[in-house]
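Okay, so here's the structure we're looking at.
Just one protein chain is left out here, and the rest sit where they should.
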Amino acid sequence: MHLSLLLLILGLLATVGFVLGRHRALGLVDKAAQLRSLPGYYGAYVLLWCALPSLLVLCLWLALDSGFVDRLLMSDLPAAVQQLPEEELALYIRDVKNLATGNVVSGQAGRELQLGADRYQGLLRTNLVSRSLVVLGLAVLGLFLGWRSIDLRLKAMNRVEAAAKWILMAGSTLAVFTTLGIILSLIFEAGRFFRLVPMGEFLFGLRWSPQLALRADQVGSSGSFGAVPLFAGTLLITVIAMLVAVPVGLLSAIYLAEYAGPRFRTFAKPLLEILAGVPTVVYGFFAALTVAPTLRRFGEGLGLEVASESALAAGAVMGIMIIPYVSSLSDDVISAVPRGLREASLGMGATQAETIRRVVFPAALPGIVGGILLAVSRAIGETMIVVMAAGLAANLTANPLEAVTTVTVQIVTLLVGDQEFDSAKTLAAFALGLMLFLVTLVLNVVALVVVRKYREQYE
Amino acid sequence: MKRASFSAAVILLILSVPAEAQRNQIRIVGSSTVYPFATKVAESFGRTSEFKTPVIESTGSGGGFKLFCAGVGSEHPDITNASRAIKDSEVELCAKNGVKEITEVKIGYDGIVLANSRKAGRLKLTRKQIFQALAKEIPGSDGSLKPNPYRTWRDVDSTLPEVKIEVLGPPPTSGTRDAFVELAMEGGCKSWDWVKDLKKADKGRYQEICHTLREDGAYVEAGENDNLIVQKLDANPNSLGIFGFSFLDQNQDRVQGSFVDGVEPTFDNIALGDYPVSRPLFFYVKKAHAGVIPGIQEFVQAFASDSAWGPDGYLADAGLIPMPAQERSRLGSEVRRLAANVR
Partner (left out) sequence: MNSQPISPQAPSPTGPAQLGVDAVRARLRKRNAAARRFRLLCQAAVACSLGFLFLLLATLCLRGYQGFFQTLIEVDIFFDPQVLDPDGSGDAEVLASANYGSLIRSSLQEILPDTEGRRARRALGELVSLGAAYELQNRVAADPALVGTTQALSLVASDEVDLLIKGELSREVEESERRLSDLQIAWVDALDAQGRVRTRLSRYFFTSGDSREPEMAGVWGAVVGSAYTMLITLLLSFPLGVATAVYLEEFAGKNRWTDLIEININNLAAVPSIVYGLLGLALFLNVFGLPRSAPLVGGLVLTLMTLPIIIIASRAALRAVPPSIREAAYGLGASPMQALVHHILPLALPGMLTGTIIGMARALGETAPLLMIGMVAFIVDVPQGPLDPATVLPVQVYLWADSPERAFEAKTSAAILVLLTFLILMNTLAVALRKKAERRW
């Protein structure tokens, strides 16, 4: 039976269980006795009995059956085939399976192969039939047991709520494990990199040139993995971005929170947030094709030499993208400063500007700093803008008019195209990713601490 | 309740899509240089035949072979494009994974050009000058090597302009880079006799000298987006770019190709074989898939028809340099024989 049909029948059974359970509970009610829970809970109780065990078994079955069938198939193959070296055996089994499912077979289908394929088809059929029988049998059994156990003493609500809590927990475990899995895989692959390249060289080396050959017959160049130029480049571009984003974003936030009327505010704030929603590919094009050439021409007018992939262009455009992160968060924080502080200051004769600068701003500072730190971590992790507008060559320089490269650019160049998961070249991407993760981790923790420590000062 | 039933319906819709083992659409991977040509053929094939339009991914030649050689079966691609011939190591990889029979089809030539903006003067270079401008180490006359000292083109040769050397080119994963290094750099590198002699004595050392590009910022790795390179050249008249002829052909009003060894990169010069930096383009077909995945033979034949790869075909319009008539008719009949065999 096809999986979707099986699930459909399960769903139907569960619905039937709900109706039956509710009906039985209502039937129990008479003048003398009251139910302990609402009737719907009895329905849900039967439903859970019907669906949960069978679904669990189904999941387990799906996870384990292919390995089991493979083993059965293997034991039925002729001895000559079983003696084959592991790689050829795997190929043979693939062929058997492909033949059975009507897929492409690597060579001519011989008699033996055909026999194996028939056997495999038989196994698959048995597997499907037994799966359907077991799962549906369990569902019916669960339905019956659940239905029978309903009586006046049953605390259906407590049971159902406990089950719901378990389901919630299972869901969140799944999500938490995926997020943890992402980090763990980063750490694991980075560990493999550090076995090939010493950590000291990676952290303090001044030359980045990951030109290892990936194919045996390709000539690469030197492979040196000193990441300092990348960190410096990232820092330079981030600083430029923040030099654009912080003043503009902060002053915009002050205007929106303190001066602007409500109508302007409701219209300007979402408009500003569009800046953050524009896909970064678009910013990349804007930086590479509009801003960079303009800067270059302008610089040449002043007699300066500006690289066509200058850090300034990429950083400035990234700064524009970050503006709403700074302004939105700061706006919220400034608006949250109690009115009393402002009124007291104005009452003492301070002008509005003085109130903002001397009273409101210091009060809001922790939140603003937190927001800025979050914006910094966004700038560090930003990829597409720098991929398109910043260079690939790792120069160690502090001159914003020269081309630099960033950590994210290098991750992308290392991963796109040819990859080889036992070469330091591909693994370096994970080490860089881990570095990025750690830096933003520190930033986030600092932001969290700053915000937590000063948040409730005025309440 | 309404929302719940709606989402239930959607889930059912998704689950009810049968998990087909059989694909009815050709899958192609491989070189980004061949991609523009393969897509043209695929589109016309899809529109004029009863088959579905093939799906084409541009993964680079190396990445393409890796996917192609991963095995047989509908989850693996049927055809891979390449801007270089398959290497022995890749044939071995294929064989290891059960991809035993591969058919190579050569489709034409592509010139690799060094181009700059029309706003600047046109350069006339030799391969030796290209090597001097871009190599990491320059051989001396006495068998020594020194780090590349040249900053401007004038430093390389007094006939060239006083402009800083800045060349935007492809990264090491690209087949264009492989070909450029083998044809232009190695061609220039051979002009030192002792290096030339080294080829027989110590091939590894020879390749290291000839194939290594400088890493001090004069050669800028500009990613695989050739169009972005063209636009950056337009914005910055002092830099040169390395890319395939088709991009030059489409942007003749913005960029111009430099002369190499006195030959201008034009359609005719590349077709005649006069332009020194040109290389053949290929695609490779998995024989086991032909006859199982519908349309493979027909697609290969569409590619190898004169209306596609001939001198008046639509691929020539897109910048593919056709093979000489004789070679074409020989390969064309081979392809037809392959198709007949499989059926």
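The chains carry the letters A and B, assigned in the order they are written, with residues numbered from 1 in each.
As a convention for this text, a residue touches a chain if its C-beta (ideal position, glycine included) is under 8 Å from a C-beta of that chain, and two chains touch if they have at least 3 such contacts.
None of the values given here were measured: they were computed from a predicted structure.
Peer 1: Using the definition of touch stated at the top, determine which of A:268, A:365 or A:450 touches the missing chain.
Peer 2: Only one listed residue reaches the unshown chain, and that is A:268.
Peer 1: Would you indicate which residue among A:169, A:206 or A:398 is in contact with the undisplayed chain?
Peer 2: Per the contact definition at the top, the residue touching the missing chain is A:169.
Peer 1: In the complete assembly, which of A:7, A:55, A:134 or A:157 touches the absent chain?
Peer 2: Looking across A:7, A:55, A:134 or A:157, the contact with the absent chain belongs to A:157.
Peer 1: So which bits of subunit B touch the chain we can't see?
Peer 2: 7, 10-11, 14, 17, 19, 25, 27, 35-36, 39-40, 42-44, 46-48, 52-53, 55-58, 75, 224-228, 246-247, 249-253, 312, 314, 317-319
Peer 1: Tell me which stretches of subunit A touch the chain missing from the display.
Peer 2: Interface residues of subunit A facing the absent chain: 157, 161, 164-165, 167-169, 171-172, 174-176, 178-183, 185-186, 247-252, 254-256, 258-260, 268, 270-275, 277-282, 285-286, 290, 320, 323-324, 327, 351-354, 356-357, 377-378, 380-381, 383-384, 408, 411-412, 415-416, 430, 433, 436-437, 440-441, 444-445, 448.
Just so we're on the same page, only the chains that are shown with their structure count from here on.
Peer 1: Can you compute the centre-to-centre distance for subunit A and subunit B, using the mean CA position of each chain? Integer Å is fine.
Peer 2: Using C-alpha averages as centres, the distance is 34 Å.
Peer 1: Which residues of subunit A touch subunit B in the complex?
Peer 2: Touch list, subunit A to subunit B: 2-4, 7-8, 11, 87, 91, 94-95, 98, 101-107, 209, 211, 214-222, 288-289, 292-293, 296, 308-309, 387-388, 391-393, 395, 403, 413, 416-419.
Peer 1: Which subunit B residues qualify as touching subunit A in the complex?
Peer 2: Going by the criterion above, the answer is residues 8, 12, 15-16, 18, 21-22, 59-60, 62-63, 66, 71-74, 87-90, 96-100, 136, 166, 171-174, 178, 181, 207-208, 211-213, 215, 217, 220-225, 228, 231-232, 235-236, 239, 288-289, 292-293.
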